[in-house]
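Just one protein chain is left out here, and the rest sit where they should.
Naming follows writing order (A and B), and every chain is counted from residue 1.
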Amino acid sequence: MKIKLFICILFIFSLSLQSESAKEVYGFASDVNQERFYTLVDTYRCPKCQSSNLAGSNAPIAKDLKREIHRLIEEGKTDDQIEVFLSSRYGDFILYKPALRKNTLILWIGPFAFFLLIIFFVVGWNLTSKRQPKDLEAENIVKAIERTRLKKLVEEE
Amino acid sequence: MNRLTNYLPLALFILLIIGLFTFLDREVSDLRSVLLNKDFPNFSLSRLDNEEIVTKNDFLELPSLLNVWATWCVACLAEHPFLMELKNESRIKIYGLNYKDDRNKAIKLLDEIGNPYEFSVFDKEGKLAIDLGVYGAPETFLIDNEGIIRVRHVGVLTQEVWEQKFNTALNQLKEDEN
Partner (left out) sequence: MIVEIGHILLIGALVISFIAGFSPLLRFLTKDNFYYMVIGPMNNLVCLFIFLSFITLIYSFLVDDFSVAYIANNSNTLLPTYYKFAATWGAHEGSLLLWIFCLCLWSTTYFFLNRQKDEEFVALTLSVLNQIIFAFIAFTLFTSNPFERILPIVPIEGADLNPLLQDFAFTIHPPLLYLGYSGLAVPFALSLSALISKKIDSVWAREARPWSLLSSGFLTLGIALGSWWAYYELGWGGWWFWDPVENAAFVPWLISVAMFHSLIVTEKRGIYKNWSILLSILAFAASILGTFLVRSGILTSVHVFALDPERGVFILAIFSYFILGSLIVYSFLNNKLPGRSTYNLASKEFGFLLNNVLLVILALSIMFGTLFPLIYEALNDGDQISVGAPYYEILILPFALALSILQGVGLYLSWSSTKQFNFLNRVAIESFSIFVILSLLVFFIFGTLSWGTFLAIAMFSWIFSGNLVDAAYQSTQLQELKSILIKRFGMISAHLGTAFLILGVGIVTTFSLERDVVLEKGESYKLGNTHFIFKEMQEAKRLNYSFQSANIEIREEGLIDQISPEKRNYLSSNQVMTEAAIKPTLLQDYYVTLGEQVGDGTWSFKLQIKPFIRWIWFGAILIALGTFVSSYRYVKRL
């Protein structure tokens, strides 16, 4: 008798646990998968929309692709495999993160290379240039003039 | 050094301007298919008019035209007359991909306005469409007789598009054969 009661309670309990996931449009076996899904749908572009990711689009193709991503995650595919699935059908256009290739190298390396270049150039120029006494004098004169002008202006106010 | 930094911004800017002026001529084109010159994807779906299952082997008789259409697609109605004309084109067979549609409505529509297709594949879920990189209707593909996708057109199929894209490709295929 007690065992039957126990089993009943267990059953009802498990039902209530399941019921949350029963309401989910995209049900997942694990929380990790669920998080992966919501991250991934942000990073792929809706092929039909002017400029939107899959998450932000109600277009039929966006819904279908979300369904596919859901299926692929549940089938155990990795993020990379899902990316290959999508880009082999829709091309690089669908990837909001440009693939790292020879011809996208400038996009990925460019900014940092450029930064290093400029800093190198600027620091080098500052450290290596020698100051001539003549330059210094001219500079001090200019500065004196500017200071007087500034002073006059402040006094006027 | 001073010279360089003085004129460098100007020089760079001139380059930028030239670049931007060239981009103005750019036509915002449709998404190009990544499947060009690749094999037509495998599939196993029911026909529209009956429950018979078809696969890609079922349209390899001649070069074929695969037209993605649906009853909810207004532009598809616009290209329909031209498709009916194309039925007379001896070099190809036309097949339909009924995309995310209601089976009965689709059959009824073809009865009403005419059926240009040898048969249509009933792709209710749009899975084959996804495998083809389709993102809307109408779209049309040209597949050669070895099952390789040669041409993909997004939008209404007109005489002009037929001449420029499909006819040219067919002639090319003929030449390659010889």
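We adopt the following convention: contacts are C-beta pairs under 8 Å (C-beta built on N, C-alpha and C of every residue); 3 or more make two chains touch, one makes a residue touch a chain.
Here the structure is a predicted model, which is why all the values come from computation and not from measurement.
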> Touching the missing chain, which residues of chain A?
Replying inline: 20, 23-26, 38, 42-43, 45, 50-53, 55-56, 91-98, 103-104, 107, 110-112, 114-115, 118-119, 122-123, 126, 131, 135, 138-139, 142-143, 146-147, 149-150, 153-154, 157
>> Residue by residue, what part of chain B touches the chain that was omitted?
In response: 2, 5-7, 9-10, 13-14, 17, 19-26, 28-29, 31-32
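Keep this in mind: only the chains that are shown with their structure count from here on.
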>> So the centre of each chain is just the mean of its C-alpha atoms; given that, what is the distance between chain A and chain B in Å?
In response: 33
>> Quick check: in the complex, which residue numbers of chain B touch chain A?
In response: 1, 31-35, 100, 125-126, 129-136
> Along chain A, where are the residues that touch chain B in the complex?
Replying inline: 47-48, 60-61, 64-65, 68, 87-91, 93, 125
